[in-house]
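Written out below as structure tokens is the structure these notes cover.
Missing here: one protein chain of the complex. Every other protein chain is in place.
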Amino acid sequence: MQFQITDQEIKPESLRREILRDVSGAYVSFEGWVRNHNDGKPVNGLEYSSYIPLAEKEGMRILSEAKERYRIEAAACVHRIGSLKIGEIAVWVGVSAAHRDAAFDANRYIIDQTKARVPIWKREAYLDSPAEWVNCTDDTPG
Amino acid sequence: MQFQITDQEIKPESLRREILRDVSGAYVSFEGWVRNHNDGKPVNGLEYSSYIPLAEKEGMRILSEAKERYRIEAAACVHRIGSLKIGEIAVWVGVSAAHRDAAFDANRYIIDQTKARVPIWKREAYLDSPAEWVNCTDDTPG
Amino acid sequence: MKIQIEYFALLKEQRGASIETIETKAATPEILYSDLKRQYTFSLEPSALKVAVNEDFANWNHSLEDGDTVVFIPPVAGG
Partner (left out) sequence: MKIQIEYFALLKEQRGASIETIETKAATPEILYSDLKRQYTFSLEPSALKVAVNEDFANWNHSLEDGDTVVFIPPVAGG
């Protein structure tokens, strides 16, 4: 079990190899890619930042929870920070298990909880409007 | 969209590359691996066979259904036949979509329907007992 | 009429062959399987099978025609 914040390119092939197990019959991976649009606005690229020590701690808690809740053999999650271009991988989650139910459910749990709880922030650069911190609506005029 | 029966080794990296899309934010892959046990019995390896023309037709129908039901960008499934060893990939499903809900749900739909409907058969070789066609219980004595 | 039959999985094993062409009067796959089951002592009941005619799924009471290819589909187990 590994939760990692990295500023290097995410390489799914080598990550996948680390969670291969002879007892596993099912492997589910999730990749979050930088899209070319969000909410209808064309996106140029984006930047992720993180409060790394807390992010990795909270991430490990999420992986432990997944292991308690679902019958899985191995799980890992890597989230990238820094500037990303369209089509690059922002986050990768891999889970192996004896059966596919657990692999699907645990993978979904890990990505949902990671998005909801881990201190990572996304700033999107648009083609036609100023960059924005996603989720941080600025309510105060001025 | 592609559904393929193959007697060659399944290579997830190259398959994955074929369903990358700029509009996609989410990619989910499923791999079914040969486990070292089934129902408590140690497994040596197994053999898949298929009625290929019908399998590929039914498989394409499943991919079309997934595309109608879920907002996905691309989907593919490859199932291997022939003799497989422990840890080899028997089946691979990849889906890309704008959002992860659709990618997870469609992937799950495709593997579930493939297992339930596509004419593929599995014969497991055990360490301590005769090989068996999975699902084909032989009720007749003699 | 002549019907080509392909066998897979357990049926292939019990028949000892993967393909054959037979001369039959069986009007439907239902009758055809019933004949073959008796002849080769197939263990699978028809309720456990599906049937395909000319590379697509068909009903058990589909009217067979000369030259058709019939496949009886044992319980599948992909994945």
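Note that the chains take the letters A, B and C in the order they are written out, and that residue 1 is the start of every chain.
Convention: a contact is a pair of C-beta atoms (placed from the backbone, for glycine too) under 8 Å apart; a residue touches a chain by one contact, two chains touch by 3 or more.
From a predicted model like this one, the values you see are computed outputs, not experimental measurements.
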{"item": "Displayed chains contacted by the hidden chain, counting the whole assembly", "value": "A"}
{"item": "Residue among A:Arg16, A:Arg100 or A:Lys122 that touches the chain left out of view", "value": "A:Lys122"}
{"item": "Contact footprint on subunit A, counting only the chain that is left out", "value": "32, 48-51, 53-54, 57-58, 79, 90-91, 111, 114-123, 133-136, 138-140, 142"}
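The definition used in the following text is that only the chains that are shown with their structure count from here on.
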{"item": "Maximum centroid distance from subunit C, chain identifier (CA atoms)", "value": "A"}
{"item": "Centre-of-Cα separation between subunit C and subunit A, whole angstrom", "value": "50"}
{"item": "Of all residues in subunit B, the ones touching two or more other chains", "value": "32, 111"}
{"item": "Where subunit C touches two or more other chains, by residue", "value": "79"}
